[in-house]
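Each remark here refers to the structure printed beneath this line.
One chain of protein is taken out of this complex; the other chains stay put.
Each chain carries a letter (A and B) given by its place in the written order, and its residues are counted from 1.
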Amino acid sequence: MSAAAPSGPGAEVPLLELRGVTAGYGRIQVLHGVDLVVPRGEVVALLGPNGAGKTTTLLVATGQHPVSSGCVHVAGRHVNGVRAEELARLGLCTIPEGRGVFRSLTVRENLRMASYRGVDESLLVERAVARFPRLGERLGQVAGTLSGGEQQMLAMARGLATDPALLIIDELSMGLAPLIVAELYELVAGIAREGVSILVVEQFARTVLGVADRAVIMQHGQVVAAGVPADLEAELSAAYLGASP
Amino acid sequence: MNDLLSLLVLGLASAAIYAVAASGLVVTYTTSGIFNFAHGAVAMVSAFVYWQLSSPDAWGLPVPVALVLTLFVFAPGLGWGIDRLLMRRLHDASPMIRIVVPIGLLVALIQVATVIWPPGELTASVPLFFAGRSVELGGVVIEYHQLVVFAAAIAVAIGLRILLYGTRIGVAMRAVVDSRELAALNGVSPDRVSGLAWALGCSLAALAGILVAPILKLDQTQLTLLVINAYAVAMVGRLRSLPMAAVGAVILGLSREAASRYDESLPFWITKDTVPALMLFVVLLVVPQEKASVFRDQPDRSSVPDPSWRTVVLGCIGLVVAALVVPAVFEGRTLDAVGYGMALSIVALSLVPLTGFAGQISLAPLAFAGIGAVVMYRWGSDGNPLALVAVVALCAAVGALVALPALRLKGLYLALSTFAFALFCEKAVFPNVDEFSQGDASYERLHLGPWTAASDRSYLVLLTVAFVVLALGVTALRRGPMGRRLQAMKDSPAACATMGLDLTALKLEVFALSAAIAGLGGALLGGWRGKLGTEQFSLLAGALPGLPLVLLTVVGGIAAVSGALVGGLALAMFPEIAEAVPALANLMTVLPGLAGISLAANPDGAVAQTVAQVGAAIERLRGQAPPRDTGPARALALLAPAAPSMVPERIAVGASAAGVDLAAVDDETGLAWGRCRVDP
Partner (left out) sequence: MSILETTEISVRFGGHMAVDGVSLRVPEGAITGLIGPNGAGKTTTFNVITGLQAPTRGKVHLAGKDVTRLSAHKRARAGVGRTFQRLELFGSLSVRDNVLTAVELNRVPGEDPRRAASSHLERVGLADLAGVRADTLSTGNARLLELARSLACRPRVLLLDEPASGLDDEETDRFADILGELAADGLAVLLVEHDVPLVMRLCHDITVLNFGRVLAQGSPSVIQADQQVIDAYLGQGTDVGAAR
């Protein structure tokens, strides 16, 4: 969890770096100095019970929520105050919680929206279908009528079509059956093997720990533990259930 | 058969225009979450601009050039400007401000158009397209203009379909409608899409205005009101569905035509003019409200001032003393305006508990005042004060009756339903009360036994005392259990219900109370003026229309009795100031609308803002400066986005505009960031 030096070749610059970030809503402070680093080519899981500040951390990292103090760096660039759509055009790819698709648009139109991040429209569908063949059969279908798992696949397909260096996923498993969650995480693992860095926020810690290189546990708006998954089992049980099972 | 066919042709021709106008409303509402009350006014202004450009009496440009300039330059520019300068600031505004600012724009546009093209001096008209030429179809003559209208509507429908489903920017518009946040995460700028939607929406309004202008006289209010028909039409599609709006347009077009044809056999309250209001009211009740808005439902956090009793009582005494002095200083028109303003202040006071405390938005205070005036005319035109009891009872009953179906409506839908009610009163109720319809209903001054408020001074004092008593009552209400409940209902209806509060009963009570106060204002106005009529109680037309009264009260600070006083007096005094100082005449005409627009930056109203500023200044002088959430501070925050709190210490992406070459940076750091990794 050490901060990479800003100088030197790009490989050492973490793709995402939060330093001492505080943020809040109105007078209510939610994040109290969060440090978080996503090194190049790694999968980082952000864990913690509800209300710990995970989602706010993501909103801050993706430019959807202002930072009160501290700083956010994306690929070595200071991006405090940069708007979400500008970060997106830079290649930051985010799959927000629960609803990563435009429900009233068709699958094809959903994919098409990725073109605002600077990819040729003709390539988009081709790439998405190559990765997720199941979507190919449903290009004309309205996204809201897809199953929950397919919607997440579509969201991932749209995100990955621009070949981002960093993928941020919030609550991938939200409301989905365990089998589908397992299938989705297999996809995530596949994407990670291609060298894409991934930051994934997850309620269900164990599900994601099989995929993650590192895990960060948040509680009460602060990072309380960080490390490799194997070391964190005990802390997790304590944070979630109050006793080791 | 021919009859039916010609009804169909005429009805569909109107329907086509409504559909064009309504599609503009839908486009702007869905992408920005702001209902454009000023849509009709944009249509009206565009029609005037088109006349200015094309008419041989004016600049005399060829018709195609004028059309292109109006539809593709002026209207889109206006729409873009409206979004950029006003609507974009309303993202975080309370529901009331999101409704009132577009109404301010509506009033301002009408007033600006009145200044540029004075109604009296100008007998302008826009000719029909291909005037005089027509085809005959099955024995029915169809004018070329009607064919143009049909063609335009079909072209708009096809064009919108292609835009929204076939082009990238169109799909992006639908994506923004679906989810602003997600669109931004995909690199679409929701603000730019909204700007485009406003440009497009205003262009469509302009088209509707140009098509409808030849059928009507070129008149500011007529044109504006006609496009208001589009409200009802768009509401059929819940302000979201273009095809449903088209269906609504056909229903409205045909029923208006039928209503005008079978006028004799219909009840008096169903006419060509009342059908839109009736349809709007019915559609609002039938069409389910949106459960979850795409746009964040901003809680109304406007503050309700809580002045000390000392301040209120001193203010009241001062007011009565002023009423005693004013008749000695002023006379004639000015004195008349003061009394008028006092009565209007009573009407505006009706909004304080209803809108100020309870957050229930009503655009119909003047309509209730009109009902009060009608009741007074029936039973108390001889000055019998007992009739005031009837006024209070009947107005309260009507208020509750109107509120009953509207109970489940809130925010914009409630505002529109009160709008429909006011329009209905104006078109169906007031014109059917004998002398009242002619503006010739005469009133004598109130008398009680031997005592008569015959002189201007005594009647002005009477009006002022009435205001003061009601204001004290409203203040007492504010500080008592009912006031707390009203504010609690505004802040959280769910919490109220789970605490045992009967929301239905409370809403009925406050609507009835508000209507009664407004009715009293209207009734008392009769004795001051001597004669009253429909003209005094209109929404938009006439010297002192209802919408500007609501606007000025909100500007004055709708949560305080002082706001009502400011609103009423200002509306009555502006024309007087214009008369007295001709140099200010134009400014005074435009001021109510501009004041409404200014709320975009100052949601608590001018009075509240001034009080807050003065208070803060005094505290500062005393050396105990508490950070205060004042209007200017909020306005500043609106104008300037939160600055990055840290000095960029590495390479600021945001600085790319300042000349940093990102590609070079990427090369330097060895990153493929910012571009796509294209697989070999």
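In this text, a residue touches a chain if its C-beta (ideal position, glycine included) is under 8 Å from a C-beta of that chain, and two chains touch if they have at least 3 such contacts.
Everything numeric in this text was worked out from a predicted model, so none of it was measured.
Visitor: Given the contact definition stated above, which residue among B:P267, B:P481 or B:P582 touches the chain not shown here?
Guide: B:P481
Visitor: If I consider the whole complex, including the chain that's not displayed, which of B:T167, B:T311 or B:S492 touches that chain?
Guide: Answer from the full complex: B:S492 touches the omitted chain.
Visitor: For review purposes, identify every residue of chain A that touches the missing chain, sorted by number.
Guide: Output for chain A: 26-28, 49-51, 171, 173-175, 178, 181-182, 185-186, 188-189, 192-193, 202-211, 220, 236-238, 240-243, 245.
Visitor: Which residues does chain B use to touch the chain missing from this display?
Guide: Per the touch rule, chain B residues meeting the hidden chain are 299-304, 481, 484-485, 487-488, 490-492, 494-503.
Please note the rule applied: only the chains that are shown with their structure count from here on.
Visitor: Just give me the whole-number Å value for how far the CA centre of chain A lies from that of chain B.
Guide: Once rounded, the distance between the two centres reads 43 Å.
Visitor: Which positions of chain A touch chain B when the two form their complex?
Guide: Per the touch definition, chain A meets chain B at residues 6, 9-11, 13, 15, 62, 64, 66-71, 73-91, 94, 96, 99-105, 109, 112-119, 121, 158, 162-163, 165.
Visitor: So in the complex, which bits of chain B are touching chain A?
Guide: Those residues of chain B that touch chain A are 168, 171-172, 174-175, 177-179, 181-190, 641-646, 648-654, 665, 669-679.
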